[in-house]
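This report refers to the structure that appears directly beneath it.
Here the complex is missing one protein chain, while the rest keep their positions.
This part shows chain A:
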Amino acid sequence: MLPFLIRRLSGAVVIMFLIGAFTFFLFYSIPQDFAELACGKNCSPQNIAVIRENLGLDQPIAAQFRDFMMGIVAGRDFPQGHCPAPCLGVSFASGDMVWDSIIDRFPLTLSLTLGGLVVFLVVGLGAGLIAAWKRGTAVDKALSGASIVLSSFQIYLLGPIVLGLLVYSTGLMENPKYVSPFDSPGGWFLGMLIPWVVMATIFTAQYTRMSRSTMIEQLQEEHVRTARAKGMSRGYVFFRYAWRGSLIPIVTIIGIDLSSLLSGAVVTEFTFDLAGLGRLAVESSVNKDIPLTMGVMMFGAFFILMLNIIVDLAYAFIDPRVRLS
């Protein structure tokens, strides 16, 4: 297990470097003067010259790339002050450190992701398992039907409906907002509940359909029949044999969904007026805030890489055949 982890983590470092390089050169090749962008409107040529020097834009491209990469690893100095590692530069729009802006928004994104994950795993997988267990019955048909209907909803449709019902007309709940769970666990829970449920609804349907179909597939496997032939009970075979085999595709999808959610749930954040990473990404690109855009992009890439490694580790725990290879 350890050699695997070391190999994968060192691979991840290389890939992160390549993503850094790709991001840098991608944005460098934009036909826009960064100094002008950073300066904003009505900027005097003198100011532009100063900014160009401050940002190091007067240096050759190789030196700029080196500074950018070294900044991530070791931190770098800007006229605004020292930018500690991992330094992703300074926002053009606000003048804040990009890393600080991201970290500022991250708790909301993390809360949204983990809360939504709990809801859609419990409800989605639960409904799928019940449907597979009751295959062919009215229960199965109702759950499968509901999952198809729900999956065709969109967050920006469902969100306002739920807000209208629960917040604006009845006042049962308050407008969603983010409160740190360390300050007020109850406030955090109530503030995030509507976004969790609405966001999870869309995902839930996918998990219901997938867990139902993989379970039904697994239940037809020969080794599952062997377990029945040994006299093991239906429930035992269902959970110990069939469920174990269904985990691989489910974990795969969880990894993909988690990494996309962790880099920001744009639609959910805009629907509920929450300020997370998704909103930050959109705002930064609308403002042509290049360092911030690059930072959000690399931050997302980091999660995708990490979750890939975690999913691969999970495979090894689930399926002993993966352990040797």
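The working rule: contacts are C-beta pairs under 8 Å (C-beta built on N, C-alpha and C of every residue); 3 or more make two chains touch, one makes a residue touch a chain; residues count from 1.
The rule is simple: contacts and distances are computed from a predicted model.
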{"item": "Candidate names \"CHAD domain-containing protein\", \"ABC transporter ATP-binding protein\", \"PQQ-dependent catabolism-associated beta-propeller protein\" or \"Fe-S oxidoreductase\"; UniProt protein name, chain not shown", "value": "\"ABC transporter ATP-binding protein\""}
{"item": "Touch criterion as defined above, residue of A:45, A:81 or A:136 at the omitted chain", "value": "A:136"}
{"item": "Those residues of chain A which, in the complete complex, touch the missing chain", "value": "136, 221-234, 240-241, 244-245, 318-321"}
